[in-house]
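All protein chains but one are shown at their positions in the complex.
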Amino acid sequence: DHAAGHHDRMSMEERLQALEAEVARLKAQPALDRVDGGLRARSADGSSRFRFFGRLQADYAFYRKDINDLGSGSELRALRLGARGTVAPGWDYKLETEVQTGQKVRVTEGYIAYTGLRNTRIQIGNLFEMYGLEEYASAVDVTFMERSAAIDTFAPDYNQGVALSRWGENWSLGVGLYGDTANNAQAKLNESWGGSARLVVAPRHEPGDTVSLGLSGYWRDKTDNTIAFSARPDSHVTAFKMVDTGAIANVETVTAITGEFSWVYQECSLQGEATQVRVNRNAGNPDAVFTGAYLAAAFTLTGESRPWDMQTATYGRPSPLGKAGVWEIALRYDTLDLNDTIAGVRGGQLETVTLGLNWYPNPLIRFDLNLIQARAEKDYDGNGTLDTDQPDIAQLRAQLSF
Amino acid sequence: DHAAGHHDRMSMEERLQALEAEVARLKAQPALDRVDGGLRARSADGSSRFRFFGRLQADYAFYRKDINDLGSGSELRALRLGARGTVAPGWDYKLETEVQTGQKVRVTEGYIAYTGLRNTRIQIGNLFEMYGLEEYASAVDVTFMERSAAIDTFAPDYNQGVALSRWGENWSLGVGLYGDTANNAQAKLNESWGGSARLVVAPRHEPGDTVSLGLSGYWRDKTDNTIAFSARPDSHVTAFKMVDTGAIANVETVTAITGEFSWVYQECSLQGEATQVRVNRNAGNPDAVFTGAYLAAAFTLTGESRPWDMQTATYGRPSPLGKAGVWEIALRYDTLDLNDTIAGVRGGQLETVTLGLNWYPNPLIRFDLNLIQARAEKDYDGNGTLDTDQPDIAQLRAQLSF
Partner (left out) sequence: DHAAGHHDRMSMEERLQALEAEVARLKAQPALDRVDGGLRARSADGSSRFRFFGRLQADYAFYRKDINDLGSGSELRALRLGARGTVAPGWDYKLETEVQTGQKVRVTEGYIAYTGLRNTRIQIGNLFEMYGLEEYASAVDVTFMERSAAIDTFAPDYNQGVALSRWGENWSLGVGLYGDTANNAQAKLNESWGGSARLVVAPRHEPGDTVSLGLSGYWRDKTDNTIAFSARPDSHVTAFKMVDTGAIANVETVTAITGEFSWVYQECSLQGEATQVRVNRNAGNPDAVFTGAYLAAAFTLTGESRPWDMQTATYGRPSPLGKAGVWEIALRYDTLDLNDTIAGVRGGQLETVTLGLNWYPNPLIRFDLNLIQARAEKDYDGNGTLDTDQPDIAQLRAQLSF
C-alpha cells in the first residue's frame, strides 16, 4: 500500500524523528482532563482551565393536608448550567445561571476570583455569602432535600459584592461585603448592603474522623426599612409558607449570629446549628428577635464517610465504595420561631422531623426520599387564636450534578 | 539542535519506549468525538460522554390580511442551548433550556435516564410526552415550519414526570405519568397530572422503504377544572389564535386518542394523523369533543430518503447526498374543529393548505419556505354569525441545530 511504500523510502531513524515530532505536537495541544457527563479541559501547560458543569433536581412531593392546602405535585427544584475555569495563573471565574419556575432565570454565581496569594481567595461579583455550615455547603451535597428552615430562613444567600476567604491546616475564614442580589431590578433607592463572616475550626478532619466548630455572623443595612421572614415545611414543592412574619416595618438593620458544630466518625455523622436574628428598628419600635436550631444525624449503610473540605469548611457528598452505590439514612429535628410578642410579630412557630433515605448510584447522581412530620402554630384564619397545622409530607428527588 | 543532541544520547530502543509511553498517555486521556459546530467528547474508555448542543430558528412571516390582523414580522422561534451525556454506564441525562420572547426562558428537557436494561429507557424529570408521530419528532426535523394544528393544539408537550420507553426490531412503546410542566409557577392547588402512551409498529423500516402505524392516547386530571384549546394558522410569528375555545369550565378530565401512519418510498413520503379529544365535565355539563386530522406528502428532488429511528419511532431529517444539499418539496392539508354545539363551545374551525420548500445545505442547517392558505370559520366580532377569515401566509425560516 501507499503508506508502506512511503515507509520503505524512510529510514527507521527518520520515522522515529517524524513520530517524535508528531507526538510533541499532540502533547502541545490543549487536552481534555475529564469527561464524566460534564467536561473539563486544560491548556497544554495546565495554566488555563475550563469546566462545563450543570445540575438538575427533579422533585415530587405528596402532602397529607391538615389545615392548609400545600398542593401536591412536582417541581424542577434546580436546573443550572455554567462554566468555570482559570483564565490565567491566579485568575479564576465561575458563571452559573439557574432556570426557575415561572419562566424566570437568575444568576447564582457570577464572579472573578484572584487566587494568587497562598491559601487565599478574593472574589468579586455575585457570590453565595459564606454563612453557616449547611448553608455554605453546596445544595447538591446537603444531607436532606432542603436545608433546615432554622437557618435557611435567615441566611443571606446570593448577593453581589466582594469577599475574602483564607484557610489553614485546621481553620477557614470567610468575610465579605455585599450589596443586594444581582437578580433584583434596579431602584432609585440606595441598595441594601451588609457584611458577613464565618470562622470554622476543625481540629481533626481525617477521612472518617472529623470534628468542626464554627461561628457565623452578619449585619445588613435595610435601605428600604422593611424585611420579612417566612419558611416552608422543609419541602419546596409547595408554595405555601407555613410560618411568615409578613413585612416588618421601620427596620434599620438586621444582625444575626449562628453557631455550628459537626462530628464525623466513620459511617456516622452528626451536625447542628443554632441561630439568633435581631431586627433593629427605628422610630421607637421594639427590636424583634427570632431563633432557630436544628440537629441532624446521618449514617451510611455502605461504609462511606462524608468528606470534609477545609478550604470551604463544608462537607461534600459521599462517593460510592462499591457497585451498590452509597445508601444513607438520616434524621433531622428542625425548629424555627418567628414570634416576638414584644415586637408584635406573630410569624408562627415551625417544627419538623425528617427521616431521609439517600441513594447515590454513582458520584454524580443521587435519589432522595424524605418523610417529614411538620407542626406549625400560627393564627392562619386570623381569628385571634393559634391554629396548629400538622401536615405529613413524602417527597422524592432525582438529582444530577456534574 | 538540543533535541537532536538529546536523541543522540538515547538508543533507538529507548526512544521507541519513550514514544510508546507518550502515546499510551495520550490514548488514556478523554478525547473529542466530534466537532461539527457542536462538541462531543468521551472518556478514554468511552463509558462517559458529554455533548454540547443548540438550535436556532429565525422566522419571518408575511400575512395578507383578510379579516383579522395577524401582524407580519419576525420571531426567533427557538434558541436553545444545552448539554447531554452519559454520567456513568447506564445513566444518561439531558439539560436543555429555551429562551422565549418577552425575555423569558423555559426548561424544555431536564431529565435523568436509566438505560441499564436492554432496549429500555426510564426517564425522570421534565420530559416531552411521547405522543403522536409529528409531535414526538424533534421540532427541527418535522417537514413543515410548524407542526399540524390538528394534533399540536391538543398535544401534552413538556411535563415533569417519569416515563418508560421500550422498543424492539419493529415496534416502539412509550408510557409515562406526568404532573404539570416544570415551568409553571407553584400553586397551593394540587398539580394537574395525567398519563400518556404511544405504540408504534413499523413492519418495514429500511432506508427508503418504511411503513409505520401507531396509536397514542392520554388522560389528564384537571385539578383547576378548566381548559382552553386554541390554534394559530400553522404559523407562529403571529400571536393571533384563529380558533380558540376560550376557557371551558367544570372540567374533570381530558382524554385524547390519536392514530398515525407513515409511508416512505425512496424520495417520497406520506404521513397522516387523526385525533379525537374529549373534555369530560362535571356538574351536569355535557362533555365537549374536538377533532383534527392532517395529511402530508413530501418529495426530495435530490434523491434522499427520510430516515426512520425505531427507538423513538420518528423520522429524522434527510442528510445531503451531494454538494447541492437536500431540496425537498412538501404539501399538507391540516384541519381542526374546535366547535361542539351540544357542549356550547364555539371555538371555530380551521383548515390550512401548506406548500413547503426546504433546503438543507448541510446536515445542520436548513432553510424553509412555507406558503399557506388558511381558512377559519368563527364568530370573530361576536355578532352571532360566523365569519370566514382567509389570510394568505408566506413564511421563511433559517434553522441551525447541532
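Order as written gives the chain letters A and B; numbering starts at 1 within each chain.
Criterion: a residue touches a chain if its C-beta (ideal position, glycine included) is under 8 Å from a C-beta of that chain, and two chains touch if they have at least 3 such contacts.
Note that this is a predicted model, so its numbers are computed, not measured.
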Full-complex contact with the absent chain, from A:106, A:166 or A:278: A:106
Option touching the unshown chain, where B:195, B:303, B:316 or B:361 are the choices: B:361
Candidates B:10, B:301, B:371 or B:398 - the one touching the absent chain: B:398
Where the missing chain touches chain B, by residue: 12-13, 16-17, 19-20, 23, 26-27, 31-39, 52, 54, 56, 58, 60, 68-76, 79, 81, 99, 101-105, 237-240, 361-365, 398, 400, 402
Residue ranges of chain A at the interface with the undisplayed chain: 3, 7, 12, 15-16, 19, 22-23, 26, 29-32, 39, 41-43, 48-50, 52, 81-83, 85-88, 91, 93, 95, 97, 100, 104-107, 110-112, 124-126, 160-161, 179-180, 182-191, 193
